[in-house]
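A single protein chain has been omitted; all remaining protein chains appear in their positions.
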């Protein structure tokens, strides 16, 4: 496993019973919920408001998700979701995310989530957003 | 069991694996999804459009849900969701809903869902809606 | 509103964006997830283990849910879920649950959830469970 680096955003959560499926493990789709929730909390921690962006006509959308499922989480497991961010070209942002079980830091998931900023549905440079996120 | 009466709206669905939880049965909350989906399909079958109502300033909201869980559904079970509707007083509509497993008509759930029509968050008589739904 | 009484179990949560639907409020079914999660946490706080019960052949099931929806929660709202418990007759337990928005204690939901203990699918007195829960 790779422990999260200093400076990476981290969110601690735990598995709720209703997130597990017939196999007794968290259903694959629910990890996307964990990852999305951590990204939104990360953006808010940086002062980025979806509502504020939307009022300026900017929307942030996910264009690609790649997830490596390494080990399953089970009922009541505690875990850490991390969020790292880098800029790709003019309009893309790539979120590198991992999930580690607690307290043993077992590596559960590695994910790479690509986002784009759009205005009226067309890709635009993230502009001010990049400054707010310290990527300028 | 009580088979659905003639004239009652019916929607046939089947259980998807991700709707089941650790106990191998459909998670209790998912029955509300089934019931809601059947109500929306019923309203649309009557020509009632949420968007259209919303444009006239009318919103339909659920104020009370009562569900009797009689028997659980399992992975891949087929089932029927029924919707009956009656008017209560000036502003309330009550949906009587049942779920029956197919093909044996085992009674799975009886539910009573109370809705109200609101304009700007305040209860108003359902008016035209009542006519469209044949309750006038 | 009625603030939670002393001695009532309380769990603090917040709304995640994916729990909201088209109307911009938490989807009705998701409140059942919040209520279920709080009940499970409550039982665990009392030393009641589903796995342990199951090994003794006892299962706890929900037989009835009644929910009054008083006011909707929105994205990122913080809220308190409470759990009170009383015994009804020989085989039934009734959970009285409320959800209050934080910090203003706005009353969001009142729910009454009836559970039964079963052995091999047949209702049995909750026995030891009642002692553990302090209802004896």
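Per-chain numbering from 1; labels A, B and C assigned in written order.
In this section, a contact is a pair of C-beta atoms (placed from the backbone, for glycine too) under 8 Å apart; a residue touches a chain by one contact, two chains touch by 3 or more.
This structure is a prediction, so every number in the text was calculated from the model and none was measured.
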| item | value |
| --- | --- |
| Omitted chain's touching partners, listed by label | A, B, C |
| Full-complex contact with the absent chain, from B:10, B:40 or B:107 | B:40 |
| Touching residues on chain A - with respect to the absent chain | 23, 28-30, 32-33, 36, 59, 61-69 |
| Interface residues of chain B (partner: the chain not displayed) | 16-18, 33, 36-37, 40, 44, 76 |
| Hidden partner chain, residues of chain C it touches | 17-18, 20-22, 24, 27, 29, 75 |
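The definition used in the following text is that only the chains that are shown with their structure count from here on.
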| item | value |
| --- | --- |
| Central subunit by CA centre of mass proxy | C |
| Greatest separation from chain A - chain, by CA centre | B |
| Interface composition of copies chain B and chain C: same or different, split at half | same |
| Distance between the centres, which are taken as Cα means, of chain B and chain A, whole angstrom | 35 |
| Chain A and chain C, separation of their C-alpha mean positions in angstrom | 30 |
| Separation of mean Cα positions, chain C and chain B [Å, integer] | 23 |
| Overlap residues in chain B, where contacts from two or more other chains coincide | 29 |
